[in-house]
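All protein chains but one are shown in place.
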Amino acid sequence: MTLLDVQNVSYSYDGIVNVLADVSFSVEEGTITGLVGPNGSGKSTLIKNIFDLVRLQSGSLRIGGHPHDSPEAKTLGMYLSSNDYLPEFLTAREYLTLMGRLFGVAADHAEAEELFRRFSMEGRYDHLIEDFSHGMRKKTQLVSSLVLRRPLTVIDETLNGIDLEALHLSEREFRRVRDEGRSIVLCTHDFAVLERLADRIVFLDLGQVVCDRPTQELVAAHGSVTTMVFDHLGSDER
Amino acid sequence: MTLLDVQNVSYSYDGIVNVLADVSFSVEEGTITGLVGPNGSGKSTLIKNIFDLVRLQSGSLRIGGHPHDSPEAKTLGMYLSSNDYLPEFLTAREYLTLMGRLFGVAADHAEAEELFRRFSMEGRYDHLIEDFSHGMRKKTQLVSSLVLRRPLTVIDETLNGIDLEALHLSEREFRRVRDEGRSIVLCTHDFAVLERLADRIVFLDLGQVVCDRPTQELVAAHGSVTTMVFDHLGSDER
Amino acid sequence: MTLLDVQNVSYSYDGIVNVLADVSFSVEEGTITGLVGPNGSGKSTLIKNIFDLVRLQSGSLRIGGHPHDSPEAKTLGMYLSSNDYLPEFLTAREYLTLMGRLFGVAADHAEAEELFRRFSMEGRYDHLIEDFSHGMRKKTQLVSSLVLRRPLTVIDETLNGIDLEALHLSEREFRRVRDEGRSIVLCTHDFAVLERLADRIVFLDLGQVVCDRPTQELVAAHGSVTTMVFDHLGSDER
Partner (left out) sequence: MTLLDVQNVSYSYDGIVNVLADVSFSVEEGTITGLVGPNGSGKSTLIKNIFDLVRLQSGSLRIGGHPHDSPEAKTLGMYLSSNDYLPEFLTAREYLTLMGRLFGVAADHAEAEELFRRFSMEGRYDHLIEDFSHGMRKKTQLVSSLVLRRPLTVIDETLNGIDLEALHLSEREFRRVRDEGRSIVLCTHDFAVLERLADRIVFLDLGQVVCDRPTQELVAAHGSVTTMVFDHLGSDER
């Protein structure tokens, strides 16, 4: 079943230039989608549209069948931004409690503490986020998404700057999320991660979907995700 | 009329030690209150209680006569944290729009742009917050609070790190806010700012209200806010 | 004896507009000087000139009688910037060792650990700076300056964002530094701190020294540092 449905979404900041021009794609339940886009691809604007952080100008966006700006849709999807702007004056436990309330679910603190342990942050769950390093904040974001179990999670470069073992663990957890029927949209330039994890790759450039294919097909056709993306970035027709 | 009413609030993280022990004070409409507290005073926990970021354990908290965790109370009070964790992927305009929606008011963008100009950030209103310096983020927070006009604004060290002219301008604006009948709670160690602006000073230490007096009276009795605070911190009875 | 001698320093970024126009003042041994300046005052450019971070264009700068760009001068003065850009991959101990080597002195680690304890950072001296909060980084900077005992320390808003007890402790330490014959230049907008600590105030605006007087005289003449500064900022002649 389709979990995220993006249909003919266009967006312009000034009414003239389209940052997004008729973008359509969909994310099925129980899948991992890689979303790749250079500077100016509109990827960031697309995410802001999906999460209703800017008002949709044209096209349609549905999460779990609900209009993206409905209360129902808003509890289904979670966004982990690339910037770790967590509320520093809260402890990790308080943060997860608050996020749980936001999504209308109770955070399973025992599970969160177990994940903290496995992410090499044992005993830090009741510490203020203010004392967390950059990498620990990223891992706190990941734990919050794993514990709150939203059907759709968009993870925007959150894997950057975490340690190798946390990356390894995250990949296993993401596969578990997928096997449980939930979906992840992974925004990253780490093409090795995408080849390992993503069922499908959506490549956005200059506000348009350039490529939307199963990863296996894409790799078979181009040799690697890298080749496809860098060939496109270096090509004349762009 | 009383805008913020804090009555017998206690709070413990472990069920044994009280971080807040029977704290009571109130903030009247059209006033500026200075809230002063050293490390471990419970100031931060008190603010988390007021804004329902942690669950109230005992005592009562009312904003504008409504229980602090009611939807009504939540649109009346705004918290500017000391840490500038603004969403970096939004422009200032998008941020104010979003904050406006949160509080159920339309942000007056023309006023915001005029304040951006006066805060030496002309032409930056449609830029991504990601490109803003620390000082500019603080000023963006201040502008959001000035434009959204909540009856109660708690400003936690937000004046730190802004330039001298922005400080000068902020003070004038805070006086205007007060004259219009709204209230500000100002958390700061800058005692000169407090002596210039605050009608009343609440000094919290070790979870208790040590002093709650009109600034004028306090200065008349102790010579200055500094003397009162530093004498207390250095005293034996503490 | 004069420790820092600034004579007729001018500086222009484009060869046309003077960011600094004939700035002269001096800092005596065993004194605390408050350096106040709004946005665009040239304060930041002045500091960059003193520490030879930009090349002196005209005028003269001497530290301890040596030209400011001589190796001798460079070990005499230390700059604590307003931004806590400490090397995150070092522990506090490694950082102080490195800074000591830079200035040609051995850091007294026992003293540093004792200061860490008094600044509420007991047991953190061998931790990575990466795990320190904003306030802890500021305090680590302060400790490094207290331990390395340079004859001249320029402290640029470093007191912002530290807790009240750390402020109290810092003030006592600064007085000790002064009593031992060393000097501090304190850049801050916290006028109460200046009135408590500074022997002399230098106020810079639009690249010129507007005021350079003993704090007592200045307060006697204007009522407070605030009045002098804000009256000037609001005046027509500016």
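The letters A, B and C name the chains in turn, as written, and every chain counts its residues from 1.
We take it that a contact is a pair of C-beta atoms (placed from the backbone, for glycine too) under 8 Å apart; a residue touches a chain by one contact, two chains touch by 3 or more.
Please read all numbers here as calculations on a predicted model, not as lab measurements.
**Student:** Quick one: jot down which shown chains the absent chain touches.
**Tutor:** It touches the following shown chains in the full complex: A, B, C.
**Student:** Where the complex has a chain not shown, which of A:15, A:71 or A:234 is the residue touching it?
**Tutor:** Reading the full complex, the residue touching the unseen chain is A:234.
**Student:** Touching the left-out chain: which of A:55, A:117 or A:168?
**Tutor:** A:168
**Student:** Given that one chain is not shown, which residue among C:26, C:81 or C:120 touches it?
**Tutor:** Checking each option in C:26, C:81 or C:120, the one touching the absent chain turns out to be C:81.
**Student:** Which chain B residues touch the hidden chain?
**Tutor:** These residues touch the chain not displayed: 88, 128, 130-136.
**Student:** For chain C, which residues reach the chain that was dropped from this view?
**Tutor:** On the chain C side, contact with the omitted chain comes from 13, 44, 47-48, 53-54, 81-83, 85-90, 94, 97-98, 126, 130.
**Student:** Could you pull out which residues of chain A are in touch with the chain that's been left out?
**Tutor:** Per the touch rule, chain A residues meeting the hidden chain are 36-39, 82-83, 120, 134, 157, 160-161, 163-168, 189-193, 195-196, 224-226, 229-230, 233-234.
We take it that only the chains that are shown with their structure count from here on.
**Student:** What pattern do the touching chains form: line, ring, star, complete or other?
**Tutor:** Complete.
**Student:** Which chain has its C-alpha centroid at the greatest distance from the C-alpha centroid of chain B?
**Tutor:** Looking at centroid distances, A is the chain farthest away.
**Student:** Approximately how many whole Å separate the CA-defined centres of chain A and chain B?
**Tutor:** The separation of the two C-alpha centroids amounts to 34 Å.
**Student:** State, to the nearest whole Å, the distance from the C-alpha centre of chain B to the C-alpha centre of chain C.
**Tutor:** Here chain B and chain C have centroids separated by 29 Å.
**Student:** Distance between chain A and chain C based on Cα centroids, please, to the nearest Å.
**Tutor:** Taking the mean C-alpha position of each chain, the two centres sit 44 Å apart.
**Student:** Residues of chain B that touch two or more other chains: which are they?
**Tutor:** Residues 82-83.
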